[in-house]
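Worksheet: one structure, shown below.
One chain of protein is taken out of this complex; the other chains stay put.
We call the chains A and B, going by the order they appear; numbering starts again at 1 in every chain.
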Amino acid sequence: MTFSPELEARFARLLESYPQGRQRSAMVPMLLYAQDEVGHVSRELIEEVARRVGVEPLRVEEVAGYYSMLRRKPLGKYHVQVCTNISCMLAGGEEVWEHACRKLGIGHKEVTADGQISLEEVECMGACSWAPAIQVNYDIHHGVTPEKLDRLLDSLRKLQ
Amino acid sequence: MLYNAPSPLEVKVLTRRFGLPDSTSIGTYLANGGYAALEKARGMTPEAIIDEVKASNLRGRGGAGFPTGMKWSFCPRHSPKPKYIVVNGDESEPGTCKDRLLIENDPHQLIEGVLIAALAVGARAGYIYIRGEYRYLIEIMDRAIAEAYEHGYLGNGFDLYTHTGAGAYECGEESALLESLEGKRGVPRIRPPFPAVVGAFQCPTVLNNVETFCAVPAIIRDGASAFADLGTPRNGGTRLFCLSGHVNRPGVYELPMGFNLLRMIEEVGGGVRGGKKLKAVIPGGSSCPVLKAEECDIPMDFDSLAKAKSMLGSGGVVVMDEDTCIVRAALRIMRFYAHESCGWCIPCREGTTWLRKLLQRFHDGQGRKGDIALIGELAGNMLGRTFCPLGDAAAMPTLAFVEKFRDEFEAHLDGKPCPREAVYA
Partner (left out) sequence: MPDLVKLTIDGNHVEVTRGTLLIEAARQAGIEIPAFCYYPGLSLQAACRMCLVEVEKAPKLMASCTLPVAEGMVVRTQTPAVAAARRSTLEFLLTNHPLDCPVCDKGGECELQDMVFRYGAGESRFAENKIHVQEKQWSPVVFYDAPRCILCFRCVRVCGEGMGVGALGIVNRGAQSEIAPNGGDHLDCDQCGACIDICPVGALTSGAYRYKTRPWEMTHSPTICAHCSNGCTTTLGVRNNRIIRANNRDRSGINGEFLCVKGRYAFDFHDHPERLKTPLVRAGGNLAPASWPEAIHAVAAQFEAAKTFGVIGGSHTTNEENRYLARFAREVLGTGNIDHHRTGDVATLLASGAPLATTADLYTAGAVLILGADLAQQQPFLSWQVRANHRHHGARVYVVTPGPVREDQYAEAAVRGGAEEYGALRDRLAAEPDLVIVYGDAIKGDAVRRLVAFGCSLGIPVKYVALVDYANSRGAVENGLTPDAGALTLPEMLATNLDVLYVVGANPLKHGPGIGGQGPGFLVVQDLFLTETAAAADVVLPAASAYEKDGTITNVCGEVLRLKKAVETMGPKSDLEIMQRIAGEMGAALSAEPRAWTPATDARPDLVWSSRDSLFTSGTLGRYSKLLAAVRA
């Protein structure tokens, strides 16, 4: 597989970050950064990462299936993750989640027909004191209300 | 960045530089006393550093509260193997959002804490494991690490790297974190041996929470007793409490260990939102047994909460008002543990899944008479029998919810819908 020069540079740095013979350590970061670029963890990516860190692809499959941020199918260009865990729940996170589902007409880990927006109900994202929180790709938004979510989703639509 | 206004009641030790212009830069850090503790530590013997940390009564801020100095002393300094420092920045305990602020606002404080630990045990490299969702923190941390190299704090015999996780609560458990760091599934290791002896890459390793390392520069700079005296006996210093839920001013506040919980809710958090009555508080993140309102007049330190059969945990104080449905809270927490159970051991894997399904059915109005007892029994059957503490983390709050709020569970019986569901609509 070919990646951007920036990602290749990151891979090179990652592979140098661990003691000699421990390059397998770079596996999880490589998968996540590669996913950011190519969209999801395909079998091809698994084989590529396996080759680069020097393990059998099955060892990468095991890891890819374990971490909840690694996804085996493409999701939307904007992946909207709504936290409904305890602090967010107390602050209305579940209502934000239901609102998002209704508004977009999709459910958990589903993608809008145009492939632009996907939804995921996620566990605690570390924004408890400023709940409810959502994450769009890596951007965290605090104190989200259904109205704020509407504005945010509309702005994402405009960005397309 | 800061996301809530500070409280005048705060005692700012770890957060003292928060809010300064350009607070993440090494210039700001150096101009405000940064790396002075490291200089001081360089003049101390490793034993003296460890003794100082022991004397400070600093206890692990990740949740278990193990004395930090003692943990460092278990690391075999004279082992011929290389030694490593690993920072647990996998902050994932529901209700907890403090490590994020420490890195976001003052990354050099963490680097300095790590460097002092490296001096104490003779480590040659360190890894800051940051949960994958906190991508922006990795960028902040990488910039700070680069600055520390430029200024010669790093690179002279000690290297420091960031390492991103990819979504797994279990990796907050230290041995699971090490597995994850080694490119494996985040499944805990059989202990003993503990990481101090066999840790990262099979080598002796000091592994602490972000906040724990961040407390170290202050301890060395100001002396152990100055830090210890801020708290209560055996519970030194301050800690970052993450106040969330039904309070008027939720936020992260640095308060002395032993700060009274009720006072925290009333005076720091501005009281329960909407003038409602307090029902219950989860005092230290979702795995800590809930306290009823009448149990909340309590000093927030490890020992006092243990005496109350709960835990100080990771500092996540989740406040629930009178309208809160406890069954719904119990369900949401169990959904989390079932989602995060690594699947390694039977009682946790199957127990959390069963309880999740049972609580869902129960909350949906399909509860049966025997279910309440069953919830308690199943949680009891997980308690103390799982491979790692995740099973206990799921069982303990569940047991407390059922024991302390049995009436709320009973109110869900006989096909009745959640009596409090209306308030969320």
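Everything below uses one rule, namely that a contact is a pair of C-beta atoms (placed from the backbone, for glycine too) under 8 Å apart; a residue touches a chain by one contact, two chains touch by 3 or more.
All of these numbers come straight from a predicted model, not from anything done at the bench.
Participant: Need the list of shown chains touched by the one chain that isn't shown.
Facilitator: A, B
Participant: For a quick check of understanding: of B:Gly236, B:Gly351, B:Gly376 or B:Pro397, which residue touches the chain that isn't displayed?
Facilitator: If we include the chain that is not displayed, B:Gly351 is the one touching it.
Participant: For the chain not shown, which residue from B:Pro46, B:Pro82, B:Gly223 or B:Gly343 touches it across the whole complex?
Facilitator: Missing-chain contact among the listed residues: B:Gly343.
Participant: What residues on chain A make contact with the chain left out of this view?
Facilitator: 43, 56-59, 61-62, 64-66, 68
Participant: Applying the definition given at the start, please give the residues of chain B touching the unseen chain.
Facilitator: On the chain B side, contact with the omitted chain comes from 168, 185, 190, 338-347, 349-354, 357-358, 361, 368, 370, 374, 381, 384-387.
Everything that follows uses one rule, which is that only the chains that are shown with their structure count from here on.
Participant: Can you give the whole-Å distance between the Cα centres of chain A and chain B?
Facilitator: Once rounded, the distance between the two centres reads 23 Å.
Participant: In their shared complex, at which residues does chain A touch chain B?
Facilitator: Within the complex, chain A touches chain B at residues 17-19, 22, 24-29, 31-33, 53, 55, 62-63, 66-70, 84-87, 89-92, 94-95, 123-131, 135, 138, 142.
Participant: Can you list the chain B residues touching chain A in their complex?
Facilitator: It comes out as residues 3-4, 82, 91-97, 99-100, 125, 127, 131-136, 161, 163-169, 180-186, 201, 242-246, 250-252, 282, 286, 316, 318-320, 324, 328-329, 332-333, 336, 339-340, 342, 424.
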